[in-house]
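With one protein chain withheld, the remaining protein chains of the complex are depicted in position.
What follows is chain A.
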Amino acid sequence: MSIALTLALLAVGLILTPLFCRWLGRNAGWPLAAVYLGAAVLYLPALQAGGPAGTGSEAESAANAWSIPWIPAWGIDLSFAADPISSVFTLISLLIGAVVLVYSTRYLDAGMPPSAYLSFYLGMTLFTVSMVGLVTADDLMVLFLCWELTSLASFLLIARSGRAAFAPSMRTLLVTFLGGLALLVAVVLVAVRAGTTDLSVILDPEAAGGLWTSDPAFTTTIGLLIALAAMTKSAQFPFHSWLPDAMAAITPVSAYLHAAAVVKAGIFLLLRFSPAFHDNALWSVLLVIAGLVTALVGGWRALQQHDLKKLMAYSTVSQLGLIVAAIGTGTEAGIAAALIHTIAHALFKSGLFMMIGVVDHATGTRDLRQMPVLRRALPGTFAVTVLGAGAMAGIPPLIGFVSKESIFTALNAWATDWVAAGGAAGGAASGAAGTLPAWAGPVALAGAALGSVLTVAYCAKIVVGGFWDPARTPEPALEAAADGQHDAGHAPGAILVGATALPILASVAALFVLPLLDTAVGAAATAALPGAEVHPHFVLWHGVTPELLTTVAVLAVGLGTLAIRHRLWPALERTQLPFSGAGLIESATSALTALGSGVNRLTARDAAASHAAMMVLSLAAIVVPGVLLLNAGGDLPPLQSNLNRASDVVLLILLAISALGVAMARSRLGATVALSAVGILVTVQIVSLGAPDVALTQLLVESLTVIVIMLVLQKLPRTFRRVRARRAVPAALIAVSAGLATGLAVWGLTSRRDKSEVGTYLLENGQDITGGVNIVNVILVEFRALDTLGELSVLGMTGVAIAAILSTIRNRHLDPELIPATPGEDDGSDAPEGPDLGTPTARRAILDSWGNTSQLQLMLKVILPILAVVSAILFLRGHNEPGGGFIAALVGSAVVGLLYLSTSKDRQIGPPRAPLYLIGGGVVMAVAIGLVNMAFTGTYMEPQHGYLLGQHVTTSMIFDAGVYLAVIGLVMLAFNVLGTASASAEQEGGESTRERVDEAFLGEMDTPAPDTPEEAEPVTSSIPVRPQTQHISSGVPPEEWGR
């Protein structure tokens, strides 16, 4: 439970951070530090947690664990548990975090806006919550999420440092997310194989039931993925370059994240999974080698730096390398050594980082070459630095000596103490791992010793170069500051120096409580190596051992470099590699970006052609060989019998001719005629397939669509563009492959089974359930009513979308003058005087439009009532015979269409706002009846049945009525806003498209709304409609809520 309280308190701190920052500014660090300390106190009961999970008693583990179901369907729990490993890392995070927060209250400049502090403190607390969550997670998913959260928080803390930090922060994010991906793969593989995400089960050798022993290849794969994740996070070679990059963050961030916390997350992960992999040969060898190489590379690069902070970053890299190598040994001594060095490093390195901030504040530079003799100006800081650097160098009797000595011991004994998987049990299953050659231990020791020589050398460089030697390139201002004569405001305060000293002094104090460390580290190491009882014994004096001799040699050589420092350091600082890790990441990123946009370019066009081409070709590439292979392999069941009718063949021939007509016609009118021929033929085909409702719908839709096409064509040239050969050839190839693919797919993948079970069920029971005979209609309005509701919303939204899109287009794009498709070609839109037509009657009959419409008008007087009645009948009988809301509405729309066509010029049908009201009303009606039904039946859309005047009626008829209204609305809107053209607007009483569209929203208006900002005046309307349509086109911003 205490772990839950710890996390809860941290979360409260996170939530309160904005308030703290608003009230206290930079001093928000104080209450937050208190929160951290409080959280640490709350955590203390969990320290009593005995051994690793599974070994303690039931009651004990219950006291230290906390869990609630999170995604029960997948068995994922939000569960946390305290064990000795998590205790070590939790306390490091909380205690060092508290010190760094206190330090920040003085490090940050006063008087900045609260947001500047907020982004820092929020990032820090978010990081701490996720770090504590990570180390205490008892579920793989939670572990992974917290892992990624620490990456994100780290990224945010770097990126907040301004423009110069953007690129480094992005590189950091990329590298750490690369490891995150590896971890994700590992997590998923383990979760699938183990059938649980419970970490304590997975890592418990008994409970996991041979998860890690049965399949060595699986174990090795997971081990490599985990190692990869940890190596990116803990900045191991070759992923180390993000850490120096991250120095773009401000010093408190580096002191916390890059010394104590985020880089230790990788160490934690290695320790957490050591129970599973410590006896895996590849894991062990990989970690030891990677760790030692990292230690060498980091040490060497550190020595090359003259920026103190970069130097410190590389030194962190090298120390992390030593820790990883120690974990890699997989022995009790190695794990214990890694733990003690982790603790020691967190203490002295965070202190050293904070020291850089102090120096930076005092001198205004972090460049060793410019630093004056600081030991006189900053005696306190100097003393602390000597202690910290001494600890890092491993000078006895500081804590670094103890921890480094243990690492030497562990590495030296690597070959003899390491036990291969199954080795203890003598199993032959994993005997391939074998044992290590005897020289491995001493070689590893030599590597670590060489790394330590470099460590001593750069520690000496920090102390001597920074505090002792005079500046190599003196800056007068800095000299003056160092003498304490000027710039007193920059003199570091007691709090700043105190916070810096605290962790380092704590590392000194730890020397006096070494037995306490024995217990803690022993417990943690036992947790990392189940089955072993680790009792490390850290002391300063072991007697004369190989390790002690190594240490003496290391110190001698390392400090010896001081003698030649005046030549060595500048020479090293000059020799830089021709390439940098950051540069490599950049070029990898830009190569990938180029690749991505290359792929993107295949489809990212405004024109539909290339989108379609890519989709079609991919489809054909899969389907054509797929179906042919299936067929060749005899895997296809035989086609059902009786599939073909003679009419199918006739229709195929006619359809092919018409489709060819659509495809080849250059005349737009010709293409339209051919298209409607296709529509009619498809309708006949549908009838012959036994789908009368579908056929009726198809026929009506076809006729309405043709009317809309004609409205649109009047605004366009009479012919299509000429198709050039360079377009025609690839287009034909793509088209043929598409036809081949779909044809083969239909032939190969359909009609090779019996009628579907669902279909049979509906046929047999539909009538009993609904009382309707027309099964297709009852499917639409009852069984799949929700789908139909969606469909009707699509219809309605199409109407609204057309009006909305047109209202945002500028006038000159709305009714543009026709441009001939080919230059010089007359599109025939301008009517010349014409030939001599003789009598005025003849002229009128030919040139005046009203003469052509009178017949239709006469006919409509008869037809319209009939159509209205037909529409009503279709509507009413829909449940039992072909018909229903859609079909009835389409007949009703035909009425609208005929009315529109019968006028001699473009006229608006119905009141201007009727379409939108119809659409809205239809949707509301359909939704409402669904709710009413739910009130009665408990199921949304389940209709009620009853009898009215002897007729069977159901509430689905009201639903159908909603469909009816929406369809009519859409068709009216399409006619009204698409029927106008530049020619019609010029006529007496004619309206432009703009006017029509605006009226669709606002109701009748006298003049069209102005287009240009100068003319724009607020449109006044008697009816208050909030979202007015002219704002975008006129440039007059709308009134908005609030201030």
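What we mean here is this: contacts are C-beta pairs under 8 Å (C-beta built on N, C-alpha and C of every residue); 3 or more make two chains touch, one makes a residue touch a chain; residues count from 1.
By our rule, contacts and distances are computed from a predicted model.
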| item | value |
| --- | --- |
| Protein name, per the UniProt record, of whichever chain is missing from view ("Imelysin", "Cation:proton antiporter", "Pyruvate synthase subunit PorCD" or "Serine/threonine protein kinase") | "Cation:proton antiporter" |
| Option touching the unshown chain, where A:Ala110, A:Leu628 or A:Val746 are the choices | A:Val746 |
| Selected residue (touches chain absent from view) among A:Pro692, A:Gly910 or A:Gly1003 | A:Pro692 |
| Selected residue (touches chain absent from view) among A:Leu44, A:Val513 or A:Ala609 | A:Ala609 |
| Listed residues A:Val373, A:Leu716, A:Leu901 or A:Val927, member touching the removed chain | A:Leu716 |
| Missing-partner contacts on chain A, residue numbers | 604-609, 612-613, 616, 638-645, 648-649, 651-652, 655-656, 659-660, 662-663, 668, 671-672, 675, 678-679, 682, 685-686, 688-694, 697-698, 701, 704-705, 708-709, 711-713, 715-717, 720-721, 723, 727, 730-732, 734-736, 738-747, 750-751, 753-756, 758-760, 762-764, 766-767, 773-776, 779-780, 784, 787-788, 791, 794-795, 798, 801-802, 805-806, 809-810, 813-814, 816, 818-819, 821, 880-882, 886, 967, 970, 974, 977-978 |
